[in-house]
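Right, chain A next:
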Amino acid sequence: MTDERTVLMDGAGIKRALTRIAHEVLERNKGVADIVLIGIRSGGVLLAEGIAQQISVIEGGNVPVGAVDITLYRDDCSGQLPHHPVGKTDIPFSLEAKKVILVDDVLYTGRTIRAAMDALMDFGRPKSIQLAVLIDRGHRELPIRADFVGRNVPTSQKENVQVVFDGLNQPIEVVLEK
Partner candidate 1 sequence: MNLLIKNGRVIDPSQNIDDTLDVLVENGLVKEIGKKLAAPSGAEVVDAAGKYVVPGLIDMHVHLRDPGLEYKEDIISGTKAAVAGGFTAICCMPNTKPVIDNKTVASYIINKAKAEGFCNVFPVGSITYGLSGDRMSEMGELKESGCVAVSDDGKPVHNSELMMRALQYAAGIGIMVISHAEELELVGEGAMNEGFTSTELGLKGIPRVAEDIATARETMLAEYTGTPIHIAHVSTKGAVRIIREAKARGVKVTCETAPHYFTLTDDAVRGYNTNAKMNPPLREADDVAAIKAGLKDGTIDAIATDHAPHHQDEKDVEFNVAMNGIIGLETSLPLSLGLVTEGILTINQLIEKMSCVPSNILGLHRGSLTVGSVADITLIDPACEWVVEADKLASKSKNSPWLGKKMTGGAAATIVNGKVVYRIE
Partner candidate 2 sequence: MAEFKHKHIIALRDLSKEDIELLISTAESMREINCRDIKKVPTLRGKTIINLFYEASTRTRTSFEIAGKRLSADTVNITTASSSTTKGETLADTALNLLAMKPDIIVMRHSVSGSHYFLANKINCSIINAGDGAHEHPSQGLLDMLTMKDRFGRLDGLKVAIVGDVTHSRVARSNIQGLTKLGSKVFLAGPPTMMPPGVEKLGDVTVCRTMNEALQDADVVMMLRIQQERQGKTLMPNAREYSRYFGLNPSNIKLAKPGAIIMHPGPINRGVEMSSSMVDGDQSWILKQVENGVAVRMSMLYHVCGGELGE
């Protein structure tokens, strides 16, 4: 049950953060050549689309966006699998020699990212994988760090951070629930 709800970012703040990440991606990679964005279902996909949109505003042209569902790569499957419905992985292009920007909404233990990277490797050998997240809330359990961060938020493990989307799949706020 949620007792307290704090808004960490509003829609405008999120948009600014995505714009900044788009700039950083372009700067680090010296343009859009060979860049593809892969969002992690479901929040990451919507954010990846947002970043792609900003990149095309800045540089022109379209960056390919794909989606990866990590359900089948989870590391909590060895015992009884939880009842996760399986979403579609949709990567309609080759990852061979591409610079993959993996996008997720909240970076937490790092396990989701591990699973997503395993999934990506099954699609070929990318030149590099970089990680972009809107929120980094800490508490990593694996040696994983983000290359691009919208905002670092110190949290306790009892708290829950969520990116909220509206009916048009636009991010409207980031909330911290205690």
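Regarding selection, all candidates are chains of the complex that A comes from, given by their letters.
The rule we apply is simple: a contact is a pair of C-beta atoms (placed from the backbone, for glycine too) under 8 Å apart; a residue touches a chain by one contact, two chains touch by 3 or more; residues count from 1.
Because the structure is a prediction, the values reported are computed rather than measured.
By the touch definition at the top, chain A has one partner among 1 or 2 in this complex. Which number?
So the chain touching chain A in this assembly is 2.
Could you pull out which chain A residues touch candidate 2 in their complex?
69, 71-74, 77-78, 80-90, 118-119, 122-124
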